[in-house]
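Encoded as structure tokens, the structure appears first; notes follow it.
Every protein chain but one is kept in place in this view of the complex.
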């Protein structure tokens, strides 16, 4: 692992999620930009001191020297955004598979560069869009794929938060500091959570966003990145909708949610109560599909497979995260074992999602500057 | 009453709501464009046959001949949209106060004309934006007015329906037929329900919408008006947000809802469960304010006054509707009695809301045609 | 109307509900035990002064002297409980139909007496168990009747309130005063709201409660009646369950709700959000049935008929109340017109429900005193 040092948020989530199913073991890491802190973290994590590295470059070099069966199998990149690209690139070049936090890079150019490298190296590359790891998001995707909603007409997707409604970054709070520093984060609300909303919408509908009319705003005086996103969207099939996100919507926590309406049915899903999918029809009662039931697995092999507990025993954020890891790990293992992975294990976000995400961010920024209503999604 | 004949929806709602509090009695009407049906409806309503009129012109003429204390006190206009203007105008000219359905007219020019007439005649004029009649919408408005939310930054307002997801108008269904006939309705989704969303947003925030970036869509081939609305909005104080509405969002019924976020707090309200207002803050639990409690009345005199039942005994659509009537009726009675009305009774939508509504519709249509991102709200 | 004077709660609800559909007109009344207040109320209600009576006996006598078409058609009894029996009896004896508040009498003996009288007089007698007037309660009842749940096994029914969690009756609050005075109310929580819970359970399941194991409690020192009810119940078919109610459950308002489970399906309904019925099955998603939809009317003619608004425009307490009135009124009118009423109009609680209610209260009191676990329901 690179990143996830003392005080970091997402690195610890990666560790807990990766550990959950007993398929992945943390063996080494460069956890902090400060080598001392990195080693201190390694100790807390009960790692062998010899594999507590000061920098990721050191880690790559040292691990490469270990015999094949003993060296790390892949690298999880959980640093601030600006480090994703150089680290992922070096890992890939050294022949390691990569699980990377999102947004994948700082520019779409870098993103495409990584995509090319992944192809060349036949690497397994995972991008941690964790919300699509939820079983009910998989079910939604499969219902759309099976044409149960008919042709999609309308999509509303949102991700409101409220934690940056004040200038938290001026208080020294670590999460707020790097996320509002354009050099480390690239963009604000649009990159941090807007990308999740866009990814979720494309994932569930199976449709590409082709047009954007965006209005990014910075409400807090003195903030260096956007903290609010309002956006009209168009999809390749003519579907239309709205995407909005915010970090100044006081009282909202991580309220990413989506509504999709087709010519036959509609559906609704909320991350904060992730075990339910609401299915709406024209001439019958609304249905509440609940994770863990046989009827869910019958509609969606993925949703059925990525479930650990019987219905009514709620699963949540860590399990969704772990779902990406368990699929990713199966692909890494299959590669090591020289076999094809379980086809269902291919169901995790990858380098192409990373490219889409960077194109989305850049188009959002361009649209905000433009006086024209519609800006075509960059390619 | 004009309109509300056999098979009509909203006219019957007006009658039930107006009747509820025992302050208003239906004494005469021209209920249908077909004089026969009009008289048949009058009979069903136990009206005196002599006051069952064939046309509204006949009604005005005949009622004017009755002595002052016996003639009708005001006219409720509940016809399809294209009739609102001529009927309201004639009633006002004849000296009758008017309660009118929305949208008020077919054009903003007509709307301004009515506004002028109302002023000249010192008439009492009510516009039936019924959703702002809900006590919890009043409470929300008063919380914003009292600066409890701080300065408003973000607004999300929606009104999804699904009943026109098929070409219902081709089946002869009466409601669908006139509402999708541009000659009778003027516009589709934007006029029928988009106006309610805009009105609710301006009512609660106390802020005017100044900029619009709209995308109206007609999803059903062969439909003659828009059936879906996606829109970015700007308010006079710099607040921004999203307004979306739809008549093709399958499974949605009358899901008008609003989220407002300020610099101090946020709030959320849903018409389909109208007795609750959710208040969100940065550093305390979310609060569920419930209609009928003393703490509600303490914050909002209007919400406290316009409540008929103790908390936990739900009130709903009819009561919100009746709230507009009871305030309107107090103003009509005060005028008849030559006194000032209860100041709280001035709290109902009026001809100026009707002008705003028409300006909104026209700006939405103009913005949809425009390639520019932002279109200034017409004045 | 008898009762419903200044400051009364339920009398005003009766008036608004009876008025709603334009089928019932208030023509006279004895509204208060103080003749002066009674006349004052009559004036507020725009009644003819000649029909504002000082006492109910005066009212009966005077109305009887009016010609058949002009006198009142029925009497609504909305006084404190101890007056129900003498007033209803006198009205019935004088040949008037009666709509009576619940609990119907102070003893089951009185209740049976009234039942006999109703039979003798062929009177129309309504008992205001308003909660069974909700369309979704009708739908639930019809689903059970149609065997969609299979054989019923388990019932949980509750009615928690919190308004008597302090000694409100010592503050002079009118509602609290008479409801906690055993001479006026007969019993406390068990009579006031426990009866509603029992009535709802028997209504929806179509099954009689045959055994009771009750624990009534008075939590507030100095209170003269029970304020909390916990109870095991058995039904005639072997189904079992729990009934609990309270007036000291702080923060609860009128949270009457029921869960019924059969061999095939289960259902759940909450009065505070009355437009939804939740239907549960073994091998499919939970269903949310929403009032006003065609699929509701298709399952339950009663639920379809007793609906005034399209789905998504919520109906609530007054409409449920009015549903009992509109059915009752149809039966009164049919009697006056010498015809059979619409069979669906027979669907309102009547004198037999009143007898059941008194037997329930007496059994609850007896069981509370008993050391035996089960007390058979009195007959």
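Chains here go by letter, A, B and C, matching the order in which they are written, and residues are numbered from 1 within each.
Assume a contact is a pair of C-beta atoms (placed from the backbone, for glycine too) under 8 Å apart; a residue touches a chain by one contact, two chains touch by 3 or more.
Just so it is clear, the model here is predicted, and its values are computed rather than measured.
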Residue among C:2, C:87 or C:213 that touches the chain left out of view: C:213
Listed residues B:7, B:95 or B:284, member touching the removed chain: B:284
On subunit B, residues whose C-beta touches the chain left out of the figure: 279, 283-290, 293-295
Subunit C residues that touch the omitted chain in the full complex: 153-154, 156, 158, 160, 162, 165-166, 213, 215, 217, 219, 228, 230-232, 240-242, 244, 246, 248-252, 259, 261-266, 279-282, 286, 370-374
For subunit A, the residues touching the chain missing from this view: 9, 12-13, 15-16, 19-22, 26, 45-46, 161, 163, 252-255, 271-275, 290, 292, 308-319
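Here is the rule we go by: only the chains that are shown with their structure count from here on.
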Taking each chain's C-alpha mean as its centre, the one farthest from subunit B: A
Where subunit A and subunit C are represented by their mean Cα positions, the distance between them in whole Å: 55
Where subunit B and subunit C are represented by their mean Cα positions, the distance between them in whole Å: 35
Subunit A-subunit B separation of Cα centroids, rounded to whole Å: 43
Per-residue overlap in subunit C, given as positions that touch at least 2 other chains: 290
